[in-house]
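Of the protein chains in this complex, one is absent; all others appear in place.
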Amino acid sequence: MAVMTYREALNLALREEMRRDERVFVIGEEVGLYEGAYKVTQGLLKEFGPRRIVDTPIAESGFTGVGIGAAMVGLRPVVEMMTFNFALLALDQIVNSAAKMHYMSGGQFNVPIVIRGPGGPAHQLAAQHSQSMEVYFYHVPGLKVVRPSTPADAKGLLKTAIRDDNPVIFIESETLYNIKGEVPEDPEFTIPLGQAAIRREGTDVTVIAYMGMMYRALEAADELATEGISMELVDPRTLQPLDTGTILTSVRKTHRAVVVEAGAGFAGMGSELSAVITEQAFDDLDAPVERVTGVPAPMPYAKNLEKAKTPSKERIIEAVRRVCYANGKP
Amino acid sequence: MAVMTYREALNLALREEMRRDERVFVIGEEVGLYEGAYKVTQGLLKEFGPRRIVDTPIAESGFTGVGIGAAMVGLRPVVEMMTFNFALLALDQIVNSAAKMHYMSGGQFNVPIVIRGPGGPAHQLAAQHSQSMEVYFYHVPGLKVVRPSTPADAKGLLKTAIRDDNPVIFIESETLYNIKGEVPEDPEFTIPLGQAAIRREGTDVTVIAYMGMMYRALEAADELATEGISMELVDPRTLQPLDTGTILTSVRKTHRAVVVEAGAGFAGMGSELSAVITEQAFDDLDAPVERVTGVPAPMPYAKNLEKAKTPSKERIIEAVRRVCYANGKP
Amino acid sequence: MAQKTVVQPKAAAAEVEPGVARRIYHDMVLIRRFEEKAAEAYALGKIGGFLHLYIGEEAVAVGATSVMRPDDYAIAAYREHGHCLAKGADPRRMMAELFGRVDGLSKGKGGSMHLFDTTVNFLGGHAIVGAHLPLAAGVGFAIKYRGGDQVIACYFGDGAVPEGEFHEAMNLAALWKLPVIFMCENNRYAMGTSLERALAETEIFKFGRSYNMPCEAVDGMDVLAVREATARAVARARADGTPSLIEARTYRFRGHSMRDPAGAVYRTKEEVEREKQRDPIVLFRERALTAGWLSDTDLREIDKSVNDLVDEAVAFADASPEPPESELLTDIFKDAEGGERSGS
Partner (left out) sequence: MAQKTVVQPKAAAAEVEPGVARRIYHDMVLIRRFEEKAAEAYALGKIGGFLHLYIGEEAVAVGATSVMRPDDYAIAAYREHGHCLAKGADPRRMMAELFGRVDGLSKGKGGSMHLFDTTVNFLGGHAIVGAHLPLAAGVGFAIKYRGGDQVIACYFGDGAVPEGEFHEAMNLAALWKLPVIFMCENNRYAMGTSLERALAETEIFKFGRSYNMPCEAVDGMDVLAVREATARAVARARADGTPSLIEARTYRFRGHSMRDPAGAVYRTKEEVEREKQRDPIVLFRERALTAGWLSDTDLREIDKSVNDLVDEAVAFADASPEPPESELLTDIFKDAEGGERSGS
């Protein structure tokens, strides 16, 4: 174990997999000479050279397509989206080429590609640069979607994603790159896709949250503990495939669930989780599943409005109280 | 009232609005000389000329952007996507330009644009040409999304969409263009966005479905009636804004709900409806909301596999039976 | 930079070996007959969805493929029966794919627009106009990454040129010197839209100049002219990865798809009839006879064997069963099947 930042964990995962597998290469805007707009690829050009660390012009659809084509014939590209907002320009390639190739070809071709970069609300970047992007991907058959909340997960899940034979959408967060945590140094340390993590054990309510919202829920948990409410916090880690087993086990234990997401909410992860939990644990629920989501508006620039846009600790606490006191005290 | 096809109803709506408002124009691939890949724009070039019926090269992002730019300075474009599958190439323009312009400019600019065309499963068009596309749009703040199931709705809702001052995503269906129905000829006939329609009144279960699935649910209703189950069928018509009022009123009456959608299901309309109904009518529900969705796979070409991909009448009937017999006979 | 301008249609000078002539004639006739049968099958409802015929354009795929190696790659759009056959795919499995049967190349999951065959390095079969151009650049990238000397032929229509992905792929291939041969099959129409209504510059090969990419236009009805131009491009690509843009001027004898009448509003019957006078198969047959590369007997013999091959393909497809319903959930992911994915 070593303590490192989320950024360093990603960097280490890339180095280890590139050392391990000659077919792995990194391609994207500013990944080489500039060492990454967010420095995730720092030092990689120096270690692996321009053949494997490929700087591209601004042409998201083009270089994503290049990655997909290269993957079709056996390479294992890691495509960096400088920020995931720009992935919309490559969405057709991701959905119609990458996600469907294996199916359309009856299993003849597969696309082992990882498309990674920061996504989600950032700091005062406004409407076009601060969006929760996973909503464009997790509903697409043929794609896997990862949202790693901790440095250890960042490393373990990125390594697994790179070794996966299918397209994996790996969305990091600008706001988490500097957080520190314990990270296993074993180059064989990986985390399977589709396994949720229990971030905190509890008995009264299950809260499901990932990335920044997971940390906000942790703060809420501390405060709720002082008023005697014990929160169990589940972090799905991968949204597709989704580990419904762990989530349902927790809900069957607590009988209450609150889902938190930074996105606008309409037909989002919260909707899916609420639906799944209700379908499969209806008789175990003491209260309807509560959704705490971002306000359904584009992201405003002004600091105070931006703050009000995403779920606050207070809103999480209120939601937890609502489900807990729905039918009398827990 | 006149009986006409869904295609003719759309064509009439376009003609009426173009006659009414000189700022309205139609732009897209093959809309003019070819009169539309699906003939929705038949005769428009003849009546309005090439200035207002604009054929474009294959450049979805380009001509959608042209529509948005023209709308910013006062025109009212109707952009035809030959099929909505191609809208993925213009998604960045739709999401980052059209949907956010009004907000980013603090209300200074608005984008009165309609983006319309056929979407959803068609006949053996395979993975890239047969997809439920609404899932890419209804979660985006700043967009309205319409899915009209009948000729009358096609006319009334398209006219409203064209008169709306905001971007409206209007997704038709290749499989419905030839259906016939009564359509009001009054050029002032419009249908407000955000109003669901009760397609069939019933007392035992509320089924929510639109487009092809709505007709399949109607067939299911007939069969269920013979075994004494009375279905109330609600067609949301517009998915964004969503008429939750009508839906909840129905569910509070029937105490049971089944949501049907052609899409893959994960975080889809069914998820959102299931979540909303559970949140707001939890104590009225005798059974968890059931979702009947398409199989989470790309669309296969083979006829038999294609048939198995989307919800069948049988699957709808089974779901209704499950909710109805969940706690004893209705 | 070779930036030849278009040579007015005149037969290419080339001499070819009888063996080569035989293969060229055989492949062009095979494509023609295969598609005539497919059209019949479509009329009978045995093939569904969209069916886009390559009839009239055979010289492009056959001429280009004739100077490439089996280990070279090819990728195309949705009008790809010809390219797939030229690459050497089994007509029986192709027809079965069009019929949506389990013995099809992709078990019936892809259909006419999505033919793939790993065994002959045919990479599809793509139905989003322009989207396969970046994929071709990616294959070129992989070839270079591995230090190989293969090349990839990327076939696309004039309609793909106004798309942004054409520009992005051309720039990346030229910037990084990727061994891609961009073969534009300019049949003058994108569905019902003529070149003049789609491009500010209708001499498509000239776009190559914006990328300092060798480019030329050739008579796409002259299989040997296509062969020669492709040979030049292949030589450049094998030497140092230099990509090329070739504009093959051809014509589609049939409608855009089976749903579109041949002589639709966007072009005159006269124009279609005039172009049919330059049928690439007829032109080559005469050429081969005069040059003595092939005899009447050779031709009759080839015609006969092709007919048998195609009849066999149809019989094979007819006999093949529909894919089992379990196939609906296979091939979504390589490792695990649908089960691993969370759906509803």
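Letters A, B and C mark the chains as written, and numbering starts fresh at 1 in each.
The rule we apply is simple: contacts are C-beta pairs under 8 Å (C-beta built on N, C-alpha and C of every residue); 3 or more make two chains touch, one makes a residue touch a chain.
Remember, it's a predicted structure, so these values are computed and weren't measured experimentally.
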For the chain not depicted, the shown chains it touches: A, B, C
Full-complex contact with the absent chain, from A:127, A:218 or A:287: A:127
Of A:6, A:86, A:109 or A:210, which residue touches the hidden chain? A:86
Which of these, B:6, B:25 or B:48, touches the one chain of the complex that we don't see? B:25
Of B:36, B:57 or B:288, the residue that touches the missing chain is B:57
What is the set of chain A residues that contact the non-displayed chain in the whole complex? 29-30, 33-35, 37, 55, 57-59, 61-62, 85-86, 89, 123-129, 264-266, 268, 270-271, 291, 293, 295-298, 300-305, 308-309
Missing-chain contacts on chain C, rising order, are 162-168, 170-172, 174-175, 197-201, 206-207, 209-213
Those residues of chain B which, in the complete complex, touch the missing chain: 25, 51, 56-57, 59, 61-75, 92-93, 96-97, 101-110, 112, 141-142, 144, 164-166, 194, 240-242, 244, 275
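The working rule: only the chains that are shown with their structure count from here on.
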In terms of CA centroid distance, which chain is the most far removed from chain B? C
For chain A paired with chain C, centre-to-centre distance based on mean C-alpha positions, whole Å: 40
Mind checking the centre-to-centre distance between chain B and chain C? Centres are C-alpha means, answer in whole Å. 36
So which bits of chain B are touching at least two other chains? 85, 89, 126-128, 264-266, 268, 270-271, 291, 296-298, 300
Which chain C residues reach two or more other chains? 107-110, 114, 126, 128, 164, 332, 341-344
